[in-house]
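In this view, the complex is presented without one of its protein chains, the others remaining in place.
For clarity, chains are labelled A, B and C in written order, and residue numbers in each chain start from 1.
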């Protein structure tokens, strides 16, 4: 199977089953209505199927306003055959307490959901269902599906997004039960390296930087590369290199597109001083907020400076 | 209930049930044999009970060589009533496939464990039990306990540490089945602020740094405070502030003890330029590796420089 | 002879003879009317006589808005027995073309002055006295004195400050003949280390920094010490160390007084990383312009940060 889409719809993977926040993210893509959405059992599986050419791309969570970076995604992108991010989507994280029609609050003795979701509603549960038991599920959507299924299950409610309740004919007994208001998860679309999205003026670039062991200065030296070209970071996370605690690489999102002069020069600078720079793509920001570029470092400043330098060099015999 | 230990053993909480890696960490503490080990249902619950005075301290995972920082712990320490870290423990993460005596590999159709553990043995499972189903459990130890219990369960094996198998009379069908060799988790001991451990020459200090919104320079400015005093970082992670994606605080481990001159001056510098510096304690390193201190920045250099400055200032009328 | 001023006026040296810009600087000192002004043949001689106790202090030029740092002064302060700067004075540099009464412009065939002064009026001379010859003098004031003296001299005019013309009964044929408008020279008062002037809120501190040969980072490392404490520099000059071209020390003026917390901590930081820090004093600015202190780094911020640190440390057993 190849990545050619001739004669068929593009296939986009997501963390299934249907009804997950990841599916919600997929449905917000412009191409949502003209693609085949393919549920996958894990982030790793989705990325593997993109690498293998079975999928054209995959939607994966990369960062959560509550939990921070999503390890499975960050690590899945950082090793293995190269993948490029070609888009991002923001999804508000809003949980409902879903049950079969007719269920009353006082009927609920056990609740099922993914352990991450449970962590985010624990406060509400303590106040509203203090005696309910938690039963871990493979995913929020799986909990909803199981509850709606024909088989008998030992729980009476599921914590899931509204979309999962809708899909399975469940009704919300309570809405917006997350302990943190305004939680948002950021998803990215990962594909095999192909054409990069064009610059829009409101772009992000994602890279993984691995330091050399023998480099003094460390992170300060890396940040000077950004500072010398006026680049803003929007996310930075040290990641263990898996060899040992204390040895790190850095996963970084920066404002701008690889086609921007200042971004290109910064990436070259990082490439020179790092053991490895893994480029994970340049793509439009979900929030469409244009980059704040210091006039010292916009493309016009680069073009002008290069013309000046070329003039100086033209004099060399 | 108070934190007084008069007439009773100190009570130390951990993520239960018995048989977790966290219990293994607790058992490695010097005070393990003279304390009461109290299992808790979650990291949050353990920290809350320490804050409430029901426990004297709690052992919690803070960093994993595979997954990176443990969000629940980092965030649980970063907000709420202050807690101080008073020790750290490293535990090798080694999983066994445990079953009731007499079980054979070919009998296994389903396996239960915590979803984090499952993520770390997925490769081994794909090779050795490709058709087995995964059933999520509240914890690795809970999976082992349930398997050993009287009730019938729909799985024939649990992925757990050896200690959990031992405790519940299970036998290992396979050992060391993690996909990443040499995985290690770092645990810390959190207590209500009291006496800090004395400096040993091989210490760490943990802080959470919140930037001011209006500060240009950002992380570079913070790192200059460390660089100006020759301080090495052993971990740095940006953490979302929970207000919005893109607004961060930094969780940092640095080499040295708050009693060290260079650490004290650095903390004061950070305190001046940050919106908030949350001090989470100074404590002996688990690996006992002495800090590598540039002679420019050791205590003797500070004492000498201060004596010199005092001499200059003594001349002011 | 000692430095005791008991029973006699303080003796302040200056670059003589009477009528120099340096004498003008001395006359602007608050103590001008209650001191004995002692002309000296050179900056070196003036500093040597202060060191020897023959003078209480000396007024010397340190920086010129046209020429930059005054080497003789910078180097005279950087080596030898320590001296401290206790004040500064700014003097506008304004030259007159002085002659004996009755002289007309067309009578002038040769002009005498110090070679430095000649360099600053060369444009005016080329336009107004293009055929006049230049005869170098020991000082501007000496040229005026010689012209006014009884002995016949081979020149008809002197370039000097108005004060020198006045003293010697000469008249100005032209005023303000310098090629650079608004030229100013900055003078300092050097004394043996004694009581430092009290902080006024508008102070400068002068230091000479010698780097270690084996230090990577060099000047950047020094500047980070200033930046980490929010210190502004008002002058920095690399100075050859006299051992070889390419080996430098740095002569620096910074805003603030050694009694200021941020200045004290910066000096200690420099002392730790430099081969030598030579403190040349803290003294009120001539222009009385208060230091612009970032609130992050004012004394209150230091006091608050130290109180916080002391609170943390109080917990160490």
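For the reader, a short list of remarks on this structure follows.
Methods note: a contact is a pair of C-beta atoms (placed from the backbone, for glycine too) under 8 Å apart; a residue touches a chain by one contact, two chains touch by 3 or more.
Note that this is a predicted model, so its numbers are computed, not measured.
One chain is not displayed; in the complete assembly it touches the shown chains A, C. The chain omitted from view is touched by exactly one of C:180, C:198 or C:307, namely C:180.
When the missing chain is restored to the complex, the residue among C:40, C:83 or C:137 that touches it is C:137. Within the whole complex, the absent chain has one touching residue among C:122, C:195 or C:212, and that is C:122. Residues touching the missing chain, restricted to chain A, are 84, 193-199, 224-225, 227-229, 258-259, 264-265, 267-269, 271-273, 279, 296-297, 301-302, 304-306, 308-309, 312-313, 315-317 (touch as defined at the top). Touch with the hidden chain on the side of chain C covers residues 42, 44, 63-69, 71-72, 74-75, 90, 114-115, 119, 122, 134, 136-138, 180, 182, 184, 186, 217-220, 223-224, 226-227, 233-240, 242-246, 248.
The rule is simple: only the chains that are shown with their structure count from here on.
Chain contact topology: the protein chains form an open path, each linked only to its neighbours in the line. Copies chain A and chain C of the same sequence differ by a rotation of 180 degrees once their CA atoms are superposed, given in steps of 5. Mean C-alpha position of chain A lies 61 Å from that of chain C. One finds 25 Å separating the Cα centroids of chain A and chain B.
In chain A, there is no position where the chain touches two or more neighbouring chains simultaneously.
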